[in-house]
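Missing here is one protein chain; the remaining ones are kept as they sit in the complex.
Each chain gets a letter, A and B, in the order it is written, and its residues are counted from 1.
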Amino acid sequence: MPWRYVGRRLLQLAVILFGVSVLVFLMLRLIPGDPAQLLLGEYATPAELEQLRHKLGLDRSLAVQYWVYVKSALQGDMGVSIRTGAPVFQEIAPRLIATVELSLAAMVIATLFGVGAGVVSAVRQYSVWDYLTMFLALVGVSMPIFWLGLMLIYLLSVKYPLFPMMGRLSMGLDIPVVTGLVLVDALLSFRPDVLWDGLHHLILPAFTLATIPMAVVARITRSSMLEVLDQDYVRTARAKGMDEWVVILRHGLRNAMLPVVTVLGLNLGLLLSGAVLTETIFSWPGLGRYVVDSLMGRDYAAVQGCILIFAVIMTLINLLVDLVYVVLDPRIRIHE
Amino acid sequence: MRKWCVLLTLLVSLCPGLAGAADQPVTGGTLIWGRGGDSVSLDLAQATDGESIKAGIQIYENLVKFGDNSMDIEPQLATSWEVSEDGLTWTFHLRKGVTFHDGTPFNAQAVYDSFARVIDENHPFHSYGKWAYLSLSLGMVKEVKVVDDYTVQLVTKKPYAPLLNNLALWLCPIVSPKAMAEYKDQIGMHPVGTGPFKFVKWVKDDQIVLERNENYWGDKAKVDRIILKSIPEPSARLMALQSGTVDIADDLDPDSIALVKKDPNLEVIEKPSINIGYLALNTEKPALKDVRVRQAIAHAIDKDTLIKAIFQGLAIPAKNPFAPTIWGYNDEIQPYAYDPQKAKKLLEEAGFDFSTELELWAMPVSRAYMPEPVKTAELIQAYLAAVGMKAKIVRYDWGTYLKKTANGEHDMCMLGWLGGNADPDNFLYGLLSADTAVTPGAANVALWKNAEFTELVKQAQKIFDKEERAKLYKKAQEIFHREVPWVPLAHSTIVRCYNKKLHDVPLRPNGLNSFQMVWKEK
Partner (left out) sequence: MNRLELFTDLLRNRTAALGLCLIAGIVAVALAGPALAPYDPLVPAPLDRLQPPSAQHLFGTDSLGRDILSRVIHGSRLSLLIGIISVTISLVPGTVLGLLAGYFGDPLDSIIMRVMDVLLAFPAVLLAIFITAILGPSLPNTMIAVGIVYIPHYARIVRSNVLSLKQQLFVQAIRHLGGSHARVILLHILPNTFAPIIVYATLGMGTAVLQAAALGFLGLGAQPPQPEWGAMLSEGRQYIQMAPHVAGFPGLAILLLVLGFNLFGDGLRDVLDPSLRSR
């Protein structure tokens, strides 16, 4: 494991996070709209507004505000939500877990179906199946995902009520919260009914969120597989008379996975982006929806906290992808 | 599959004869209430948003309350009250044998702590909150006095008749003193009141769960639990109601309500509201200074079609600055008829420059008084175009919108008023007098400064006889009608959409109710 490389990347991460913190802070203050006015609504008097601004520290200079924000952030305190008065961390944690659950589920769907479709396409190149999958993959990345989500709800929840249309669990079902991940908690408390219910709720939003990565993964798997299947060792294996699928899976897929892993990693970041819209449509109580609501409500501390978390996750994933790359393929040296 | 079974049972249960007698209240069940967003704080004294209020009023009670289906004052935690001769001291006799959800007894000290924390800067709980909207709550109260365990007195700064209306508003809840001391500034996350439901849990952006208060002093709630579920997407909210996932769905758009009405499993109740949605014309802008131009705009807009198309008939056209459900309404006023020809003539007479493009500001959020602000703006734009006036639709985010309109930066802007404490003064003085037309922070966004009108409404504030006051208000409405600082658009109808399995669903003209008596068929 190249530790010096990891060290340097972590240092870069710190620089990026610093940049993100400054950028978020400045952008938030550049957005017109007064948090105090939003909080008090159409009936507020100027005096009430002034008082609230003072209470929230919004009447202090930008430099002082930034200093306060950074100082407490370094101590692990992300501040207090302007709208609810609760510590931002407390607001973010459960929502983050909800988003993670949705993203992971989407990732699983994208990997399973994407890789599967890609492999079959590569093996049966130029078949009807190949054309159809690749065309569908293109349609998948060309579709507004909120539109797809709405259509799925309309078709599969309303017209033919096969799936619940919103939320994480049926109303009234209750399990002790251990990890916050519904499926895991259901397993931990031995509740197959809750597990089933949670899965049932997860499918539509996860599928919606998975469309784009699924399409991307299918395409990349196909092209990567085509390349690998053309290699000498695969031909040799075939010549030795090994079973076709064994060749494909053991020699082909294993070696074709590298670019797929990269794409999967990079798409996790995209998933966070997609979560903003998917969560709104499926009433999923996650971070994507929260950050947009907070932004609209000019809840500075909350937005800052969310964006920092997004940034940490995205940069860590990038680092991880690079490391996995190195581990999977020792031939690749780290350049620069 | 399961859904089908549910649907089937539902159908069966709806067949008369098969279902249990629908007029026999039953206890039990969970009421699921779908709404557009999460609450912000369940400390109602700090709440300024509807989603907090509708959840909080299930938990808290006040000294007095509005009737279940009207805005008349009734006793709640106070059993009786009287006012001193000079009109300054109000004495309230409190209900005995009431306890908070945490077991703390309800008494005069609790009232003292709940009120003093808002108005007394030296009260230990004062720093735990941001106390807004004082003018609608306790702003007029100078002092709270504990007389004995079950008697409190409120001393006002000057004689102030609407005090009872303020006390009945959500802003004056009685909160457990023990809980306030324990949770400090987090009391909004851990509400403890005396109401028919007590707080169980809150999953942010998802649901708030309330449970029947078994020790309630009055009629105990019928349903076991209420779950308030956040469903931000309006179409998803409608589908949730149709599929039976939720029992009540709030804030549906007029088209969806029309669908609900047609659905045999669903019920819609309606009530005339006390709100108003209006188009304010900035009288300080040169193009709108001439009253004939403003009258022309009033003639150009076809309110009947607007209500038919955009409100789906769920509104009545407005001609005065407040609704006919409020006393003092001048019904003799003849509204400006929809007459594009006349509008054109008036504009020509006024020498209006048809090349000017006016800004038409559209609200970015929908409110009960303006359910479809953008479509309303698009329609108004088209009506103005039909008489040769060019208008450009302008949108800002809500916070900026309020600030800029209060600063008089618009030409025409759409706004409204939910009705406050339902007194004409609230509308006429609050939104139209010269006193409130001062920027920045003008509530009178037409910046209309009419001396005669202002004199009339200020005079009315000092009179305690309702009849006499009404006379002045009627006169003021005539001036308003002549001068057209606003084009009053509509008074929207308040509705509640719910599953027919629910019974005894109440609806107040402001849409805020306790669901204590609601029961659900098995």
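In the analysis below, contacts are C-beta pairs under 8 Å (C-beta built on N, C-alpha and C of every residue); 3 or more make two chains touch, one makes a residue touch a chain.
Note that the coordinates shown come from a computational prediction; the quantities given were computed from them, not determined experimentally.
S.K.: Determine which one of B:Q76, B:S176, B:S230 or B:S256 touches the chain that has been left out.
M.R.: Only one of B:Q76, B:S176, B:S230 or B:S256 touches the chain omitted from view, namely B:S256.
S.K.: Just to verify: which one of B:T89, B:T151, B:S235 or B:N407 makes contact with the chain not shown?
M.R.: B:S235
S.K.: For the chain left out of this view, which of B:I333, B:V374, B:A434 or B:I463 touches it?
M.R.: Only one of B:I333, B:V374, B:A434 or B:I463 touches the chain omitted from view, namely B:V374.
S.K.: Which positions on chain B touch the chain that was left off?
M.R.: 233-235, 238-239, 253, 255-256, 259, 305-306, 308-310, 362, 364, 374-375, 377-379, 381-382, 385, 393-397
S.K.: Going by the touch rule given at the top, which residues of chain A touch the chain that is not shown?
M.R.: 12, 15-17, 19-20, 23, 27, 30-33, 138-139, 141-144, 146-147, 150, 153-154, 158, 220, 223-224, 227, 259, 269-270, 272-274, 276-277, 291-292, 295, 307, 310-311, 314-315
Here is the rule we go by: only the chains that are shown with their structure count from here on.
S.K.: Rounded to the nearest whole Å, what is the centre-to-centre distance of chain A and chain B, using the mean of the C-alpha atoms as each centre?
M.R.: 39
S.K.: Mind pulling up the chain A residues that touch chain B in the complex?
M.R.: Going through chain A, the ones touching chain B are 32-35, 37-46, 48-49, 51-52, 55, 83-86, 91, 94-95, 150, 153-154, 157-158, 161-162, 164-168, 171-172, 280-283, 285-286, 289-290, 293, 296, 298.
S.K.: Which residues of chain B touch chain A in their complex?
M.R.: 3-4, 7, 30, 32, 37, 40-41, 48-49, 130, 132-136, 185-186, 188-189, 203-207, 227, 229-233, 235-236, 239-240, 242-243, 245, 396-400, 402-403, 415, 417, 420, 440-441
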